[in-house]
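With one protein chain removed, the remaining protein chains of the complex are shown where they sit.
Each chain gets a letter, A and B, in the order it is written, and its residues are counted from 1.
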Amino acid sequence: MSVLQAAAPVLAAAEGGEGGGLDWTYPILPHPGEVIVGLVAFGVLYWVIAKKVVPLFEAAYAQRKDAIQGGIERAERAQAEAQAALEEYRTQLADARAEAARIREEARSEGAKIIAEMRDRASAEAERITESASRQVEAERQAAVTSLRTELGGLATQLAGRIVGEALTDSARQSRIVERFLTELEQSSPEDVRASATTAEPTTSATSAGPSSGGAHRVP
Amino acid sequence: MPYVLASAGFTPPGPSSFWHPLIGDGAFAVTRSMFVVVATVIIIGLVMTMTAKRLQLVPTKGQFAVESLYNIARNQIGVDFIGEARLRPFLPLLVSLFLFILLNNLAGIIPFVQFPSMSRFGYVVVLTLIVYVVYHYVGLKKKGFGGYFRGFLPPGVPIWLVPVVYPLELLTYFVTRPLTLSLRLFANMFAGHTLLLVFALGGEYLLLHSGNIFLQATSVASFAMFIAMTFFELLIQFLQAYIFVLLTAYYIADAMAEEH
Partner (left out) sequence: MDGSLNVIGYGLAAIGPAIGVGLIFAAYINGVARQPEARGLLQPIAILGFALAEALAILGFVLAFIL
C-alpha cells in the first residue's frame, strides 16, 4: 500500500498536470476530505455500536440463551418428576393388587373355616340329636321291658291256667297249644303294648324319625 | 487521459465518473460520497439503537431482520474465526464494519442514491488502516514484540528455508494483507459500478443519440443487461462486505493464535 500511495500522487500529478494540482478523478488516490469524513463517520458509528447496540444485543442473547436453557432444564425436571410419580403409582398399584389378593385369599380361607366350623357344629348337633334319640329309644325300651315284665307274670299265669285246663294227652297237642298261645300272644301283644304304654309310643316314632329329617335340614 | 476512449461522441464511463465534488473543489471538496456515508451512518445508528432499545425475547419481524444481519457478523464470522470466548472486545468492530460497508455498498444500487461510497478509495483506506492497526496491536499485546515477530514464521519450516520464507511472511503481514484487503473492496465496487454505468450510459446513448432505429432497438438489450447486472451487483456488494469482515476476523484471530 505504501508503495502505491507514494506512487499515486506522482502519477496523478503527472497525468492531471493540465488541470493544475492533483487530479482527484484518479481512482487510487485517497481524497483527504473523504478520508477525514470516513474516519469521523466510522468513529461515530463505532462508538454508537459499541456503547448503545452491542451490549444490549449481547444481554438479550444471554437472556434468550438463559431462557431456552432454563426451559430445557425445567422440562427435564418435570419429566423426572412425572417419571417418579409414575413409579410411585406403579408400586402403589402393585401393593394394592397384592393387598387385594391377600384379602381375597384371607376371605376364602375364612369362608372355608366357617364352612368347616358349621359342618362340625352341624355334625355335632346331629350326633347330639342322634345320641338323645338313641337314649330315648333306650329309655322306651327299658320302659317296655319293665311293663312287659309286669305283664309277663299275668300272661304266664294265664297260660298255665290254660295248660292245666286242657287234657294233656300227648306232647304234640301240648306243643300245639304252646304254638297257638304264642301266635295269640304275638297277635295281641301290639294292642296290649299300645294299651299299656299309649303315652310312650308317639315319642318313640318321633325320635326315630327325628335324626334323619332334623339333621338334613340343619346341615346345608 | 489514457483510459478514456474518445470514440465518436460517446464518452464511456471511467474514473472521472466517480468524482462528484458538490461544494468546492480540490483536496477538501465536499463530495457526493460524503453525503452517502453520513446518511448511512445516521440510518445504521438510528435503526440499530431503536432495535436495541426494544429487544424482545421472542423477536418481531423487524427485530429478526436486524438480528440476522448482526448474527452474520457475530456468529458466522466472529464465533467461527475468533471464538466465542475472545470475541467480545472485537464484536463492535466487526458489527460496525459489516453494517457500514454493507449499507455503503448497497447505496450503489439504491435508486436515486446510486453511488457506492466504497468505490472512493479514501473510505476504504480508513477502514483498512483501522483493521491494520487493530490486528497488529492485538498481536503485539498478546505475544510481546519478540513473540509476535517470531510468530510470523509458519511451524515446521526447515532452517535453511527461513531466510526465504521470513521476508515473504513479513511482506504478507505488513504489505500484502492491507493492500489486498483495501483493494479488493475498492476495486470490486469501482469495477461493478463502472459496469453498471457502461450499460446504463451505453443504453441511453444508443436510445437518444444514435439516430438510428436499429441501434435504438439494441438499447433494450443494454438496459436488460443493466437490470441483470444490478442483481449481480447486489450479490457482489453483500459478498464484499462479508469478505472484508471475514478477513478482518481472520487476521485478528491469526495475530492472537498461539501458533501460526
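Throughout what follows, a residue touches a chain if its C-beta (ideal position, glycine included) is under 8 Å from a C-beta of that chain, and two chains touch if they have at least 3 such contacts.
Given the structure is predicted, the values throughout are model-derived calculations rather than measurements.
From the options B:86, B:136 or B:184, the residue with contact to the chain not on display is B:184. Residues 1-5, 15, 76-77, 80-81, 176, 179-180, 183-184, 187-188, 191, 239, 242-243, 246-247, 250 are the ones on chain B that touch the missing chain.
Across the interface with the omitted chain, chain A contributes residues 4, 7-8, 11, 27-28.
Here is the rule we use: only the chains that are shown with their structure count from here on.
Inter-chain centre distance (chain A to chain B, centres taken as mean C-alpha positions): 82 Å. Interface residues of chain B facing chain A in the complex, by the touch rule stated above, are 1-2, 15-16, 18-19, 21, 26-31, 33-34, 37-38, 41, 44-45, 48-49, 51-53, 55-57, 67, 70, 88, 91-93, 95-96, 99-100, 120-123, 125-128, 130, 175, 178-179, 182, 186, 190. Taken together, the chain A residues at the contact with chain B in this complex read 1-4, 15, 21-22, 24-35, 37-39, 41-42, 44-46, 48-50, 52-54, 56-60, 63-64, 67.
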